[in-house]
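Quick one: this structure, given as structure tokens, is what I'll be asking you about.
Note that one protein chain of the assembly has been removed; the remaining protein chains are unaltered in position.
Moving on to subunit A:
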Amino acid sequence: MTKIPLQFRHNGRDVAIFVDGGTNLLVALRELIGDMTPKFGCGQGGCGTCSVLIDGELHLSCLTLAETVAGRSVETLDGMKQGPNLHPLQRAFADNFAAQCGYCTPGMLMAAKALLDRNPAPSRADVIEAISGNICRCTGYEPIINAILAAAGGRASA
């Protein structure tokens, strides 16, 4: 099969790879770029742990054809840290014990970032809506919701 050349921005850095036609973005990120932060959960858009931002908008990388991100900007959890410092959302997740097994955490953080980027002061209902596409099998939604609200509050007061 012919390889397709693909260039896009990955967490602010230009990357160029060759992908097979039909490769999804999750596989491209994990296997070709080596960014293991988007997780493989179900591979069919049901669990949300592969969530990434494409031009700032939340997408399921397992359902996104890699070719469609040509020239666009892809953000993953790997790019969330601000230099040596944790992002306020990551800090709030740690402070609120919002991870148990941790498998849903990358997707939860990306969904939360997408929310706070467009709505810096969300209500509890907004937060629930924003993470409703993400499954937490440990059912730790309460601390996750609290962490996102805390990050939003901290940001508003900062």
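Here is the rule we use: contacts are C-beta pairs under 8 Å (C-beta built on N, C-alpha and C of every residue); 3 or more make two chains touch, one makes a residue touch a chain; residues count from 1.
By our rule, contacts and distances are computed from a predicted model.
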{"item": "Protein name (UniProt record) of the chain left out of view, among \"Transketolase\", \"Putative circularly permuted ATP-grasp superfamily protein\", \"Spermidine/putrescine transport system permease protein\" or \"Molybdopterin-binding domain of aldehyde dehydrogenase\"", "value": "\"Molybdopterin-binding domain of aldehyde dehydrogenase\""}
{"item": "Touch criterion as defined above, residue of A:21, A:46 or A:120 at the omitted chain", "value": "A:46"}
{"item": "Absent chain, residues of subunit A that touch it", "value": "41-42, 44-47, 97, 100-102, 127-129, 131-132, 134-145"}
